[in-house]
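Missing here: one protein chain of the complex. Every other protein chain is in place.
Right after this comes subunit A.
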Amino acid sequence: MNAVTPFEGIGASVKRKEDLRFLSGRGQYTDDINRPGQAYAYILRSPHAHARIVVLDTAAAAAMPGVVAIYTGADTAALGSIPCGWQIHNKDGSPMAEPRHPMLAEGKVRHVGDQVAVVIAESRGQAKDAAEAIQVEYEVLPAAATMAAAQAPGAAAIHDGVAGNLCYDWHIGDKAVNDAAFAAAAKVVEFETTNNRLIANAMEPRAAIGEFDSTSGDYTLYTTSQNPHVIRLLMGAFVLQIPESKLRVVAPDVGGGFGSKIYHYAEEAIVTWAAGKLGRPVKWTCERTESFMSDAHGRDHVTKCALALDANGKFLGLRVHTEANMGAYLSTFAPCVPTYLYATLLAGVYTTPTIYCEVKAVFTNTVPVDAYRGAGRPEATYLLERLVDIAAAETGIDRVEIRRRNFIPTDAFPYQTPVALQYDSGDYTATLDAALAASDWAGFEARRQAAAAKGKLRGIGCSTYLEACGIAPSAVVGSLGARAGLYEVGTIRVHPTGSVTVLTGAHSHGQGHETTFAQLVADRLGVPVAQVDVVHGDTAKVPFGMGTYGSRSLAVGGSAMVKAMDKIIAKGKKIAAHLMEASVEDIEFDRGTFRVAGTDRTKALAEISLAAYVPHNYPIEEIEPGLEETAFYDPKNFTYPGGCHIAEVEIDPDTGHVTVMKFTAVDDVGRVINPMIVEGQVQGGVAQGIGQALLEAAVYDSDGQLLSGSMMDYCLPRAEDLPPVGVATHTTLCTHNPLGVKGCGEVGAIGSPPAVMNAVVDALKGYGVRHVEMPATPQKIWGIIHAGQRLAAE
């Protein structure tokens, strides 16, 4: 019956609507926006990791040509602290240390790149010239670039009143039960590792424009954000005390975020506040070098863990001790990443009956660390999947077999883990088998020998992972310390002639929402994708929303749209019943058509919407005119995508260079709305995962200088570093949201790093290697091979 051709509903690879504007250079990014009379802000940043500001003299700079104003911490000290959105409690129940995070440094700088002063001038060049004329005298203090240095006895305090530079000391799980499991184990496998610190490097650097209308008292902030409503709340309520009704936040086209654009940054508050003071718009655009030292970084865990096994390789217990680097200040969601997005994921796809995890979060003199694509789940997955491979090697059980023996079986759902989460669905054997087949795992030995004949070391590795998306429900996360709800909002506006505008609180910065969400409407309401517009990223247009991160947009935002569409359909049925003189109970709706059941009497959606807006013949006593509905959807649970990733690598033993030859991803992301977009999301995630495994590392020297502070030294993956990535899906439906969807935005970055590293270790097995730390750079691999050769020679 559904005659929409070509089919554009759920399951169709509709081409991305937004790409025409992106690919033809007609996107509208924050820096493309220019407001009449705008001035330009330049931020003077600290060259030191830790220093007291002894002299800060702006007089000479203020007299420079074009300077409008210069502000320092003295001017903003009365304003609020840049807030943290999640409060963790220590083992003893006391709250975490939450030191003030000033907009501009107040007497002290705590990382290279910390904001010291802002110069506002008629041009960017003049602002920079004046910044060079600001006199700053620093008293350099000892810096702690690593967590070890920050926790060393006698380490300098980064914040007054934060003893030992410790933000919190948290744990989850029953330690006594866990200890007992280890005491009874036939085998214990121990493992220590560092999860390398990463810098997101979204293609579009951050930017912000603040504007103030003195006649109305209205502020507007244009910003590169993944969640404009959250920025409005955090900046308006906590930093600048501007009521929501007087503050509009617009996040227009945003060129990638990967988490780094979730947070409320000082620069947003600075331009908004300065616009109010100066009565003219103030624009700030981050430069790439600046973004290396001011965008939140990701990962940076140091972990010791142990796995207890019985004689058959069944996992009996997991014990984890992690130190997580917070950087110099708490970024918006930093505290929850190594706790509720990490420790709760340590069961993975396995039936491990007891898990105990303690996490110490530590302040250091480095850029704040927060969520980065995957946020906690890549760290958990990497730990677990490397540990399982090591356990396989040390028990002599095949690495695929040991996984199978420990999988949560398909009849165990809903499955309660020992670390709080309850999984609703999954089939880990199915995704594993599909990936083994697609990668020709069985035929690998021949490829290893062929590579050996060319003098190359070939290895293969897999990871069977699980993650949690669409963080939820609000009541639960609230009890765990979240200072916000985690629902989403969707409005469906059916126009008089039947086209549709969708307003969503989710935000698209590369994910293709304008297409996927339109497909939901096409599928349910039968409106062609071309007649569905998706509006997002503007607090003045969209009622409310929590934004996009944690692969939540479809599972949570899409569910809100479905609820709103259900309200549209219910109202439409009443109108249809009136027009066709039937009873509401007899009206059926299927993709655009209302029908009196069992008859050929029908009304199209457009006829219903026209009647709703031109209510000449309308049940006006019963229902209001118009056809627009809003729904808030609060998820009942996380969703649990999972799957299997397999990497095959070749190592050149002469140089240590690792090439990923082949990559296979079989993911269960729940129902697939647009397979092409899913494939793109997985491929992008895998590219970032390969980046973490082989290439990327944010490196500080012992003084806290960022050695990898530009593209010259921070190695992002290039096309030539990436193999063909085979993507397939195997679906089990999410059982608790109306679409059955799970999320696909992060699976690629979560499943891939351990698959690559397991392959690297496999390739090096002739050299007695137990583990290789990420990133597996040529120098590192050469060092291992070289040491192995020396050993063999001795």
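Quick note on the criterion: a residue touches a chain if its C-beta (ideal position, glycine included) is under 8 Å from a C-beta of that chain, and two chains touch if they have at least 3 such contacts; residues count from 1.
Note that in this section contacts and distances are computed from a predicted model.
Per its UniProt record, the hidden chain corresponds to "Xanthine dehydrogenase family protein subunit M" from the list "Cytochrome bd-type oxidase subunit I", "NADH-quinone oxidoreductase subunit D", "Phosphate transport system permease protein PstA" or "Xanthine dehydrogenase family protein subunit M". Across A:Q422, A:N617 or A:Q779, the residue that sits in touch with the chain not pictured is A:Q779. Residue positions on subunit A in contact with the hidden chain: 125, 128-129, 289, 654-655, 657, 695, 697, 699, 707-708, 711-715, 777-779, 782-783, 786, in rising order.
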